[in-house]
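Every protein chain except one is present and positioned as in the full complex.
As written, the chains take the letters A, B and C, and residue 1 is the first residue of each chain.
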Amino acid sequence: MTSIKSVAVLTSGGDAPGMNAAIRAVVRACIYYNLKVFGIKRGYQGLIDDDMEELQSNSVSNIIQSGGTFLKSARSMDFRTEEGRKNAITNLKKRGIDALVVIGGDGTFTGARIFGEEHHFPIVGIPGTIDNDLYGTDYTIGYDTALNTVVEAVDKIRDTATAHSRLFFIEVMGRDAGFLALRSGIASGAEAILVPEVKTDFDQLEHFLQTGFSKKKTSSIVLVSEGDEIGGALKIAEQVGKEHPEYDVRVTILGHLQRGGSPSAFDRVIASRMGISAVEALLDNQEDVMVGLTNNQVVLTPFSEALKNKKPLNPQLLEITKILSI
Amino acid sequence: MTSIKSVAVLTSGGDAPGMNAAIRAVVRACIYYNLKVFGIKRGYQGLIDDDMEELQSNSVSNIIQSGGTFLKSARSMDFRTEEGRKNAITNLKKRGIDALVVIGGDGTFTGARIFGEEHHFPIVGIPGTIDNDLYGTDYTIGYDTALNTVVEAVDKIRDTATAHSRLFFIEVMGRDAGFLALRSGIASGAEAILVPEVKTDFDQLEHFLQTGFSKKKTSSIVLVSEGDEIGGALKIAEQVGKEHPEYDVRVTILGHLQRGGSPSAFDRVIASRMGISAVEALLDNQEDVMVGLTNNQVVLTPFSEALKNKKPLNPQLLEITKILSI
Amino acid sequence: MTSIKSVAVLTSGGDAPGMNAAIRAVVRACIYYNLKVFGIKRGYQGLIDDDMEELQSNSVSNIIQSGGTFLKSARSMDFRTEEGRKNAITNLKKRGIDALVVIGGDGTFTGARIFGEEHHFPIVGIPGTIDNDLYGTDYTIGYDTALNTVVEAVDKIRDTATAHSRLFFIEVMGRDAGFLALRSGIASGAEAILVPEVKTDFDQLEHFLQTGFSKKKTSSIVLVSEGDEIGGALKIAEQVGKEHPEYDVRVTILGHLQRGGSPSAFDRVIASRMGISAVEALLDNQEDVMVGLTNNQVVLTPFSEALKNKKPLNPQLLEITKILSI
Partner (left out) sequence: MTSIKSVAVLTSGGDAPGMNAAIRAVVRACIYYNLKVFGIKRGYQGLIDDDMEELQSNSVSNIIQSGGTFLKSARSMDFRTEEGRKNAITNLKKRGIDALVVIGGDGTFTGARIFGEEHHFPIVGIPGTIDNDLYGTDYTIGYDTALNTVVEAVDKIRDTATAHSRLFFIEVMGRDAGFLALRSGIASGAEAILVPEVKTDFDQLEHFLQTGFSKKKTSSIVLVSEGDEIGGALKIAEQVGKEHPEYDVRVTILGHLQRGGSPSAFDRVIASRMGISAVEALLDNQEDVMVGLTNNQVVLTPFSEALKNKKPLNPQLLEITKILSI
């Protein structure tokens, strides 16, 4: 049996589509299980500033379809200090809050882990980031929406690339991980995909440019992770442009539009499942764990493990690009 | 070692977004593995009519983003006759085709199974249907796109429902299976979901209408599978309208727009994986099997097994609706 | 010089995308010109029930992109009675409100005209309806968005129609006017368009079905206004199906999804212009007039004139369908 009576929820770090759906699920699960629930504004900073209020079922009506996070997000310097975290625990105790649900990425969970250990406070995390770079879950909230956003953008750019027989380098988000570039590259029919996990085989790109592109004399799209070791789309395009003055090379950096937008059906469903599971985990006396979906089942992974391990790219997906771009 | 040198591909039954992505993957995998590949028009009927042509890599350029199927689909009465199937095998042999990839649903696989047994011809199936009602795979091609189409439509209808405080019954496709209604219902925040797999608890709907709707005095959305045993959205709405003249009840039947549209990133990726795996299965001397994705891994299921078993709805998803619509 | 110090705004009748953008413009124009501004909930009924509150600039932040109307809409029976309208004027006077901006269609303006005359109260109307059937303006708010919604839906249905060589009858909104059917028909490449303004030349449809469709052996789309005199898509499809059993005939009724969705750029711009112009008209002592855009210029039309005249379909557009579907 649990003694938890009151839960608070916050979003922290970069926002991701589906965070609102997750908050909604947390709130409604709390109400379903007769718990009080508070919404904290602006992540850990709002916790320190005591910027929170109790939420009802209809506080989260009509938000499942909205991008961003209505609780807002922020990066908090104060929460990195012992004093900041002391203020945080004081505010939680003052309001009788017994447990915390935090939605975000590895920065968010690092903060949660320190805070949870320091003050013996039960925390469950929900993975929300478009980068999908969290160990312990097949999918993070926001990843599927971002994939669709990138693919729609590349579809549009391909119209232009085809009309003009151009070679486009398109940069997508992903500082340390190529998940977004890899899947959106496959889905948009990219001729090559450059990700940080694979040391760019420049000879291979060169081979493609010499055979594939010149043979087909039509458009080509190369997707580049911002974290690729060569240094992003601009650098690569510059180099290719120098060596191949015969190509009409262009660059587009998709930027922040990848973070926004109404969440996809997939993201809304996994956010709803994770939100409920997070509350049920707290009721089951779990703490310092992240909720995840592995093989379509809810699993719990300790923060320490989630933070220590690096999720690998699916090697099968890396493989098939070669076949598909033949 | 395989002796397969030449493969043909067709789409059959109801079309689904992502079929073109699957065809593209089949074609390019064949070329990658040095096989000839033919595209058959209008499903089994085109096979009987010898309506096919050899495809090259650029025959499938720029189709990954298109809905429908550029090979067209049809239901063939002739293929249900022994004579029709005799003509089919004659055409295949005449052109030196050794194996077949068929993309479609259970009707397609039933035909494939009969034909394969009758003429000892290797066939691999790829599941393509928006209904997701095939055993042996977690997801069928087209399901994710249809989910997004339904969710976008419900989002629009909710604008109107909210502006007027109305009660909407929205009917989605799914004659025998509620997969589409269930996930799109969760993702669109529906207040209730009626699926064929669950005998409609009319009392429960009644309870919601008496408490939930009247309490909130705002919009409500009920998603109804066309196959629900009460008889579709129109029938249910009529009954509710009679018993609750105080509600402003409306009905929308989404219809065929659910089948079309540019495929989602998710559907393009699974279609690409399945298309390649189908060719690799043939090279591995597999036959009379359906390619599927279970727990994100490619699996092969004999047609007989895929056709005999009914895929159940995820009981967890059925459960969470109660919590989310509180 | 005007003596107006305080304005109220409401939306009434069927909702239309862009109504929120119009409300936002009214509110900000009032603040810009140092007027108080009130938002009335649920149209005329909220006026009678005194359901209103003062709005600030940030009351309308982040709503320009939302479909529906955050002030909600309703049809009010009470406002059709003298007593109801007496309560309405009492509430307005009590709060010191000098003028009214009403956003809606002809029903809305009929109410405004009666009320304005009865109580000598200054009212300016803004045309908001997806039907575009208002005299005195080239475009009503919501029409362009609805056009895009219909066209996207027809694009999806065409995927399926093409894959199966089907003949689709698609019904769009427009009880008395064919504006939506006509423009969306041209934009979606429909083979025929049936509108209430033109007595359906059944022979012409017949001619097309006998020559065009059978010749091309591919998909065909016929767009039907719900107000067409033959009786909607279902009736026409039934008749055609009987006379042409050789065709695979299907019907889709698009329904309420046409009313919702995020407004298009066009609708947001005209809604913003009209909202500001409505307030400026009041400051200019105009009353009982509707703001409109004719030839891209703001014009004012007395309610009486706007209600008396019927806006004709553009005869050039009717003409070009014949050429385009050749």
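Rule of thumb we're sticking to: a contact is a pair of C-beta atoms (placed from the backbone, for glycine too) under 8 Å apart; a residue touches a chain by one contact, two chains touch by 3 or more.
Since we're looking at a predicted model, the values are computed, not measured.
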Displayed chains contacting the withheld chain: A, C
Which of C:162, C:258 or C:286 contacts the chain that the document leaves out: C:162
Among A:156, A:175 or A:199, the residue in touch with the chain that has been omitted: A:156
Residue among C:90, C:218 or C:285 touching the omitted chain: C:218
Hidden partner chain, residues of subunit A it touches: 11, 14-15, 17, 66-69, 72-74, 149, 153, 155-160, 162-165, 168, 250-257, 259-261
Where the unshown chain meets subunit C, residue by residue: 24-25, 28-29, 31-32, 57-58, 61-62, 64-65, 138, 144, 147-148, 150-151, 155, 158, 162, 183-184, 186-189, 216, 218, 262, 264-266, 268-269, 272-273, 276, 295-296, 298, 314, 316-317, 320, 322-326
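As a convention for this text, only the chains that are shown with their structure count from here on.
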Pair of chains whose C-beta contact count is the highest in the structure: A-B
Length of the line joining the C-alpha centres of subunit B and subunit C, rounded to whole Å: 36
Intercentroid distance (Cα basis), subunit B paired with subunit A, Å: 28
Shared-contact residues (touching 2 or more other chains) in subunit A: none
